[in-house]
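After the structure tokens below, expect a handful of questions from me.
Note that this complex is displayed minus one protein chain, with the remaining chains in position.
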Amino acid sequence: MSAPKSLSEAIADLVRDGDTVALEGFTHLIPFAAGHELIRQRRRDLTLVRMTPDLLYDQMIGMGCARRLVFSYGGNPGVGSLHRFRDAIENGWPHPIEVEEHSHAGMANRFAAAASGLPFAVLRGYRGTDLMRHTRVATIECPFTGEELTAVPALDLDVAVVHAQEADRDGNVQLWGIPGVQKEAVLGARRSLVTVERLVDRLEPRPGGVIIPGWVLDAVAVAPSGAHPSYSLGITERDNDFYKAWDAIARDRDAFLAWMEEHVIAGGGDR
Amino acid sequence: MSAPKSLSEAIADLVRDGDTVALEGFTHLIPFAAGHELIRQRRRDLTLVRMTPDLLYDQMIGMGCARRLVFSYGGNPGVGSLHRFRDAIENGWPHPIEVEEHSHAGMANRFAAAASGLPFAVLRGYRGTDLMRHTRVATIECPFTGEELTAVPALDLDVAVVHAQEADRDGNVQLWGIPGVQKEAVLGARRSLVTVERLVDRLEPRPGGVIIPGWVLDAVAVAPSGAHPSYSLGITERDNDFYKAWDAIARDRDAFLAWMEEHVIAGGGDR
Amino acid sequence: MSAPATAAEVQTIAAARLLREARSVFIGVGRPSTAAILARRLYNPELVLIYESGTIGAKPRHVPLSIGDGELAETADAVVAVPEMFNYWIGPGRIDVAFLGAAQIDRRGNLNSTVIGPYEAPKTRLPGAGGAPEIAASCGEVVVVIPHGRRSFVERLDFRTTVGFGDAPDDRARLGFRGRGPTAVVTDLCLLEPDPETKELTLTELHPQVSVEAVREATGWELRVAAEVRRTAAPEAEELEALRGLSAR
Partner (left out) sequence: MSAPATAAEVQTIAAARLLREARSVFIGVGRPSTAAILARRLYNPELVLIYESGTIGAKPRHVPLSIGDGELAETADAVVAVPEMFNYWIGPGRIDVAFLGAAQIDRRGNLNSTVIGPYEAPKTRLPGAGGAPEIAASCGEVVVVIPHGRRSFVERLDFRTTVGFGDAPDDRARLGFRGRGPTAVVTDLCLLEPDPETKELTLTELHPQVSVEAVREATGWELRVAAEVRRTAAPEAEELEALRGLSAR
């Protein structure tokens, strides 16, 4: 890890067209600023991986960044549908996307397997469901008991992007609050970027703090409020009103494009 | 979880002759007080499980509690041999014990599998070693890549005992510092006991704090300095001099028995 | 005097009442979440609320919009990473009750939250599985909270996202599941419970003013009705007041 970079430079350096990219954050600490930069830099043909696509991937799908989506829950939590995600799958707008879906337990274990450098993980899951026939899992037998369990393949991530509360000047990162699968995403990807609310001289360990050493990261970029409308516990609050308002914005293609143009494209890098 | 019990009552309630018991704590927070209580209560035929048997299992083996030992590193860290452990294996004193040994990676994954309610875990490990032929592991093939990996069976624990810094009056526990495999041990066992340095009215979350809710525990007992000569970070210090002195005490059967009689048996429950 | 209870309010209160004895409950967003928070408030102050975001023992004062709102993390006894939540807490069956919703349910309590229409070309793309398949397999029991109507109570699911009782009474055992499966389905009209033998969902309790006929009408299969159908106790003033005080921020 070298010194912090600008977000636009970090994205330009680390993410290429056609990459498999996970922007993670489970409800909390979703890296919106980084996703918006990907939209502004017009990345195409990405395989977008996230447990919960949320508004961020709704936006990226609607802006044509995605060729493929790997996920486990594609809703606007507590509000309803992700309309751009639906429009892409149901109507192929702006273009068709491929879908590979899993359960949360399956996705979490796929991240953990990637972080562990293993080709697969084992869990009790998927059995008896139609998911088994529509996704990439396999049945595996316990060599000790003979019991049948389910294997899921490790995620194969080119890049992971996560958001955290703070980094020190050596690029060591600390996040606290709901930790999701961020550590697994970063450790499971070939390249990684962490956006942070702020730089500090020294990380002061916090209750619930997860520290990711700078030497396993490729870049850190400062992006204040970079999780909005998601949040950074202790620094910003979840903008639940925006989550609700998004339903109407995203329902209509033109309203969506106008909103993205005004707030993301024209808004430049300084949201 | 009900209210905290006395240590002698908790041990009497939870641990039976013949049980498979893990007293865990990786160098830090080793539950010596609980182990001494097991010695005083003359538990027999135990299968003793620990990654690092350390002085505690040296004492329990020497006092005849163990029928079987499951472990991955049986040394006095930084000092040398565990003489009672060696005497049992090399000379069958005070009686022969069976041994099942693993690597640390294997044991850690066996604990994690137990905590996950899975019959086995997968790792890259053991391959090419003589360990593979002398312990319980199996080769397993990745159903996606065909790669051969190693499976280890989940531990099958009747009881887990760990030590922590503090508990509140509802039996919620917090430990901090090196967390070892304590959470996995507690979650992977049928019954569990946590000894703590102190009771507090309310757990104040700490940096690095691991909180184990009282509702997954069977008993909490207060045992101040209950990790000595190991330590409870922030409360007691590791007694390195004792670790060094143990070498001479344990080397000789009579010296060992005399020490145990004086400090553990006659010392009663209030060490 | 406050307004009379709506059908949705009766549903939420009836669901909440099922948690009087539970030690721990796993909840998602929406009405199941409201019911569990209400239960903790009214009947069971020790009830441990667990969200798949990783918060164990959360104590929300209001109904959170998402399962990851800051208040959940701030008030939780412990917050764990998502892999730990599924591997150490849900998978091994550590949680007593799971409250789940769905878009469709069939007579054996199987759930669809994936698609309406064919999978490859769906008419409606739903959010997908989330945690439901493993939660329903592993938690001690499942309570389904779902609106009652012919679009949701269907003869045949478009997609089986989550197994209730599968296709036969012994399917859960055959699949190696730990939990007992759906023990109740709470709708805005009634409560259904599985027949002890066949595991087919059976009408056992009607909400106030609802008739058996109305439930039949809203059910997309030929409904089984228990020999004796109970009547849900009308919400108490205290219950209604508490529920209305919980509205989402």
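Just so it is clear, A, B and C label the chains in written order, and each chain counts residues from 1 on its own.
In this section, a residue touches a chain if its C-beta (ideal position, glycine included) is under 8 Å from a C-beta of that chain, and two chains touch if they have at least 3 such contacts.
It should be emphasised that the depicted structure is a prediction, and the values quoted were computed from it without experimental measurement.
Chemist: Which shown chains does the chain we cannot see touch?
Modeler: A, B
Chemist: Using the touch definition from the top, which of B:33, B:48 or B:108 touches the missing chain?
Modeler: B:108
Chemist: Quick one: which of B:180, B:205 or B:226 touches the chain that's been left out?
Modeler: If we include the chain that is not displayed, B:180 is the one touching it.
Chemist: Just the residue numbers, please: which parts of chain A touch the chain that's not shown?
Modeler: Touch with the absent chain occurs at residues 112, 115-118, 172, 183-184, 187, 211-213, 215-216.
Chemist: Where does chain B touch the missing chain, residue by residue?
Modeler: For chain B, the residues touching the absent chain are 26-28, 51-52, 71-75, 77-79, 81-82, 85-86, 89-90, 101-105, 108-109, 111-112, 123-131, 134, 147-148, 177-181, 183-184, 208, 210, 231, 233, 237-238, 240, 243-244.
In this text, only the chains that are shown with their structure count from here on.
Chemist: Which number of steps is the smallest that gets you from chain A over to chain C via touching chains?
Modeler: Steps on the shortest route: 1.
Chemist: Farthest chain from chain C, comparing Cα centres?
Modeler: Between chain C and every other chain, the largest centroid distance is to B.
Chemist: Where the CA atoms of chain B average out and where those of chain C average out, how many Å apart are those spots?
Modeler: Chain centroid spacing, chain B to chain C, equals 40 Å.
Chemist: Residue numbers in chain A touching 2 or more other chains?
Modeler: Within chain A, the residues that touch at least two other chains are 123-124, 147, 208.
Chemist: Multi-chain contacts in chain C: which residues touch at least two other chains?
Modeler: In chain C, the residues touching two or more other chains are 87, 91, 138, 178.
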